[in-house]
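This report concerns only the one structure given below.
Yeah, one chain of the complex is gone here, protein chain that is, but the others are all in their spots.
Should a chain be cited, it is by its letter among A and B, assigned in written order, with residues numbered from 1 in that chain.
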Amino acid sequence: MKRIITLVVNGEQREVAVEPDLTLLEVLREDLGLTGTKKACNQGECGACTVLLDGKPVSSCLVLAVRAHGKAVVTVEGLAENGRLHPLQEAFVTYGAVQCGFCTPGVLLVAKALLDTNPHPTAQEIEQAIAGNICRCTGYVKIIEAITAVAQNQNI
Amino acid sequence: MRLPKFQYLEPATLAETIPLLMEHQGRSKVIAGGTDLLVALKQRLHTPAYLISLSNLAALKGIREEDGMVTIGPLTTLEGVSAAPLIREKLPGLAQAAWEVGSPLLRPMATIGGNLCLDNRCRFYNQSLFWRSARQPCCKAGGKVCHVTNKENACFSTYSGDVAPVLIALQAEIKLVGSQGERILPLEQFYTGDGRRPNLIGGGEAELLTEIRIPLSSHTGCMYKKYRLRDSIDFPVVGVAVALRLDQPQGICREAKIVITGVGSRPVEATQAGEKLTGREMRPEFILAASETAAAEIHPVRTDQVGPSFKRHLVRVMVAEIIRELGGVDR
Partner (left out) sequence: MTGYSVVGKGLPRIDGPEKVTGKAIFTVDVDLPGMLYGKILRSPHPHAKILNINTEAAERLPGVKAVLTGHDVADVRYAFVDTPRYPADEQPLAVDKVRYIGDEVAVVAAVSEAIAEEALSLIKVEYEILPAVFTPEEAIRPDAPLLHESQFTGTSAWEEWGAAKRVKDYRSESSLNNLSGRTFVAFGDVEQGFREADHVREDKFQTAATAHCAMEPHGAVASYEPVTGKLHLWLSTMGIFLKRYNLSRALKLPISRVRVRHSYVGGAFGGKIDVFPYEFCAAYLSMKLGRPVKIELDREEVFTTTRQRHPITIHIKTGVKKDGTIVAQDVKVIADNGGYRGSGPIVVFLCHGFSFPVYKVPNYRYEGLAVYTNNPIRGPQRGHGAPQIRYAIDSQLDLIARDLGLDPVAVLLKNIRHKGDVLPNGDRLNSCGLQECIEGTAAGINWSSKRWQFAAAQPLGRFRRGVGISLCAMFSGAMYYPFASAAMVKLHDDGSATLYTGTQEMGQGSYTTLAQVLAEELGIGLEDVRVVAGDTELTPVDLGSFLSGGALVTGNAVKLAAADARRQLLECAAEILGVGMEQLATRGKKVFVREDPQRSISFAQAIQASVFKRNGNPIIGTGSYKGYPETNRYPSLAKGKGLFTSAYGFAAQAAEVEVDTVTGRVRLLNAVTYHDCGFPLNKTIVEGQVQGCVSMGAGQALSEEIVLEKGQLFNPSFLTYRLPLAPDTPESLDKTANTLEPNGPFGAKEVGEGSVAGMLGAVANAVHDAIGVRINSLPITPEKVLRALEQKQKAVR
């Protein structure tokens, strides 16, 4: 049986009628058209589907959409504001932290959550924060560099 | 892989929850954080008609200390447990274990209660429906034979939760609430050792885990170490928790509890190894003896990609390492 849930997605209130067996990932991609959130393993093992749920990074493929009712969801589409890239987005482009781009949305959100709570993380803290996000293209080197640059407020 | 169809029930209170568990016993699953359950549902390891969500039971969340006892609500997230100042200060071994579960993307959702209720795992069982269709269903999936051992009517699936070993070493108790009322029992009694139904409530019983209590006086030091093949995402190959009660720093051991995960159908306490230490000073030869004994007390089988003798070796090494560190003994 469908039920109506209310989500605050990227600052905007959205109502969706969902079956209980839908994941938040499926609702974001299929009902709300927010395809920036990626499905890569669908089992919570890769981080590509990461969104911020009430500020915390979670694998949206393991969240029942009905359980996100009343919560704030931030997806990659919500990072840039007023046509301006978020500093992390800017740094990811500048430092070459993006290659194929499929893991990028998830990594960006994890990085945002990290810097929101810990503005000046060590390299090790960065590695640990993104330890649930798999990237096959970059070997993580430039991702770590980009996050470090933002944390150190370097000119990017 | 989509989730199977189910009815979603979201009781508002504990009092509403128990009757639902009763009513739908055998065809329902309880969902706390959902990080393990949803994968199992996608793989069609379970196809419950009802999912009973605990997310509204606010009373089952939170951490508090009173009368030398730390009480943790089972719906507290693993991230919450690992970050709580009280736990970090007084039960660092528990904080460590909670921090080492899964990946940073799972810990904000996964709960400590859910982790205690983690189903046993096996390389023949934790696979998709298609994968499993290549052979007869195994014992754990309702069939007759265990594919790991080729034995009939026995399941050798492995318990691989990180938190239970620490809590058992700390002599934690849990409260279970059911239609008959509540009962309090030591956590180790929660685990059955039967791979098919590894704990008292995981098989769909009409009882709920509602509280975890940890006495602070049981130990003077506790530590958890996890060996996994990568530093994130992976389950433990082996995890070892040790709680020691020393009469004084680097003094004589009054009590030692050594509990190991990843090596059997339940969290395995190496009781003889613990006894080897009891009444002893923290000296290398006693530590060595205890670690050798611990390695001999476990009987791992090949339920993941790692062989039993490697696990035994790791247990020997890790038990000794932890005791040395807790006892302040140099190598």
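Assume contacts are C-beta pairs under 8 Å (C-beta built on N, C-alpha and C of every residue); 3 or more make two chains touch, one makes a residue touch a chain.
What you see is a predicted model; the values in this text were computed from it and never measured.
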item: Neighbouring shown chains of the undisplayed chain, as defined at the top; value: A, B
item: Contact set of chain A toward the excluded chain (per top definition); value: 29-30, 33-43, 45-46, 48, 75-77, 79-80, 85, 89, 92-96, 98-105, 108, 126-128, 130-144
item: Where the unshown chain meets chain B, residue by residue; value: 1-2, 123, 127-128, 130-131, 133-135, 227, 229-235, 304-307, 310, 313-314, 317
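By definition in this document, only the chains that are shown with their structure count from here on.
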item: Whole-Å separation of chain centres (CA-atom averages), chain A against chain B; value: 29
item: Residue ranges of chain A touching chain B (in the complex, touch as defined); value: 1, 19-23, 26, 42-45, 47, 50, 53, 56-59, 61-64, 66-67, 110, 128-133
item: Residues on chain B engaged by chain A in the complex (per definition of touch); value: 1-8, 10, 31, 34-35, 38-39, 42, 51, 53, 55, 79, 102-106, 108-109, 231-233
